[in-house]
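What you see is the complex with one protein chain gone and the rest in place.
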Amino acid sequence: MQEKVEAQPILSMNSVEVLYDNVMLAIKGVSVQVPQGEMIALLGSNGAGKSTTLKAISGLLKAERGRVSRGEIKFEGTDITGMLAQNRVDMGICHVIEGRRVFEHLTPDENLTAAAPTGMSRSDLNAEKEKIYNYFPRLAERRNSLSGYLSGGEQQMLAIGRALVTQPKLLMLDEPSLGLAPFLVAEIFGILQKINQDEGMSVLLVEQNALAALEIVSEGYLIENGRVVMNGTAEALKSNSDIQEFYLGGGEGTDFHNVKHYSRRKRWLS
Amino acid sequence: MFYRLSGVHHANYVSDSRIFKVPADRNLAIFVFLFGLAAPFLLPSLYLNSYMLPWLIWTAAALGLNLVTGWAGQLHLGYAAVMAVGAYSAIHAARFGVPWEFALIIGGLASSVIGSLFAFAALRVKGLYLALTTLAMQFVMDWVLTHSPAISGGSHASLQSPTLALLGQDITSDTGYYYVAFGWCLLVTIFMLNLKRTGLGRALVAVREKDFAAAILGVNSFYYKILAFAASSFIAGVSGALLVATFFFLAAPEQFSVAVSIQVLAMVIVGGLGSIIGSYLGVALILLVPGLVNGIVAGGSQSLGMQINVETLAHIPNAVYGALIVIILLIEPLGLGKLYGNIRDYLMVWPFDQLRK
Partner (left out) sequence: MDWIFLSELAINGALTGLLYSLFAIGLVLIYKASSVPNLAQGGLTMVGAYVVLALSHDAGLPLWLAIPLAAVIMFGLGFGIERVALRRLAGRPVVMILMMTLGLDIFLRGTTLAIWGGTSRSMELGVSYEPFFLGDIFVSRIHLVGAGVAISLFVAFMLFFRSRTGIKLRAIADDYMASWSVGISVERGVGLSWALASVVAVAAGVIWGEIQGVDQALSLLLLKGLTVAVLGGLDSILGAVVAGIILGIIENVGADFLDPLVGGGSRELIVAAVLILTVMIRPHGLFGRHDIERV
């Protein structure tokens, strides 16, 4: 614990509030720290504010008429709260948005080219592509077919690969497991872990699939109704009884005598 | 402030389905109505004839386009052609000796038939492609009009409109023309105001939002699209006929050219899609402001002793007209109607924060 306080986190969010359309408060004071080189998960149910948190960090809020109305976001010590999305990408934050939105009418190869930073030389780009194809051999096989026709898993891999081309220091993924078969989720998460270890890249992962996420991350935050309601190491979260009940699908089936008790507990949590 | 209520809160269904949900809106409408009724006695005939009359008829026409574009969500760039069909049919019928009451209805029905042809394009494509198809249809109609002397009235391509007569009364005075236009605009407005309270209006909105989702809910989007085009074309036809009968007196193809189609669409969009008061405001802005600005520029340059080229002066209204479209879309893409709503909502709870719905 002591070390973490001393080492500067690569990303720190301090009580950030996000307002959509000037009326809708989507997150209400979220604070998240991502230590250098770690993998962190944001867990929570639909509409809890996980995606909004990521968009606040990546600067994509603006495209949806949202803005950070309070709090600050620091990346490597610099305040990035008001910065344009593209400048944040240049600084090394890349956001893999929800729903594997690859450039459908481009080939995987072109998808990777499109994401390359403007200053990157051709040889660097090719080396980078080779590296990505090494991580995702399935993509290499289909590098010249149209991305729109790739399978869901391949599209997700492409979306991650495309983000890697931007040379991120912090990779943020929004539900990479959405709609994928469990073995593919395992494969993708395995690759993520490998990338994290090989490149020392910090990862912020948003997941519904808490079970899979907690296997690979070191620390997790639980978000409900736009607030962080719990955080701790993956081990601690996994063994927490509330988490087990609501997000890991509890061990011993539903005990109907306790239903009322649980719902009260949950309200207290949020 | 002027509204004496803080927000729109309904306690029962009757109040929720009122046409005017805010009493001040109703009062405003009544005031405008009374002003419209009294206008011939208040305004000099020049204003009545060259501003009020075209404003009212174009508003009726714009409301018709709003029905199909604003409510049913179908882009239409051939509206002037549909107006032309109505105008020419009605005038030919009137010249043939049909009483004007029936001639107008014939014009409206003829427009409905032709306008429904546009609907068949709408069944196949949407959005941009529909706009392009209707645009092409406008060109076809233009071509037919200019190339068939039997329709457009001989080699001069102009067709004299016979004297307008309604209910056995010849209408020749400015006041008479004005009241005809006023009555028609009122009729269309009442129809449109009630539309949103009917099943038809709701079905059209459902088709606009997502036609196949509407189909899943049992709304026959095929039927409603055609109905929307037919109804809007009827309004277009009668408006076109009245425009010639009370304003131009002489029908010519260029009164219904592509530029006019674009102009009506501009009126509707600048006014606000689906907004009735917006259509009134949009027509006023597009129709009257360019001329006004031109007058100001001409007057201003004269008083400053500057010489402005005649040609420059002639083209300023067009530039202003284009600039107005751009500016309004930049200020509020949902148009003047939305702008009016924003101001009203702001004042309704002033001096507190904005209205929450």
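For clarity, chains are labelled A and B in written order, and residue numbers in each chain start from 1.
Going forward, contacts are C-beta pairs under 8 Å (C-beta built on N, C-alpha and C of every residue); 3 or more make two chains touch, one makes a residue touch a chain.
Remember, it's a predicted structure, so these values are computed and weren't measured experimentally.
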Given A:Q8, A:Q86, A:N134 or A:Q197, the one touching the chain that is not displayed: A:Q86
Omitted-chain contact residue, chosen from A:Q33, A:T53, A:T166 or A:N196: A:T166
May I ask which residue of B:A60, B:A131 or B:L243 touches the chain that does not appear here? B:A131
Out of B:T69, B:S112 or B:S221, which is the one that touches the chain we can't see? B:T69
Filtering A:N111, A:Q156 or A:S177 for touch with the omitted chain leaves A:N111
Please give every residue of chain A in contact with the chain that is not shown. 58-60, 63, 85-86, 88-90, 94-97, 101-106, 110-111, 113-117, 146, 148-149, 162-163, 165-166
Using the touch rule from the top, list residues of chain B that touch the missing partner. 69, 75, 121, 124-125, 127-129, 131-133, 135-137, 139-140, 142-143, 146-147, 262, 265-266, 269-270, 273, 309, 311-312, 314-326, 329-330, 333
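In the analysis below, only the chains that are shown with their structure count from here on.
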How many angstrom between the C-alpha centroids of chain B and chain A? 50
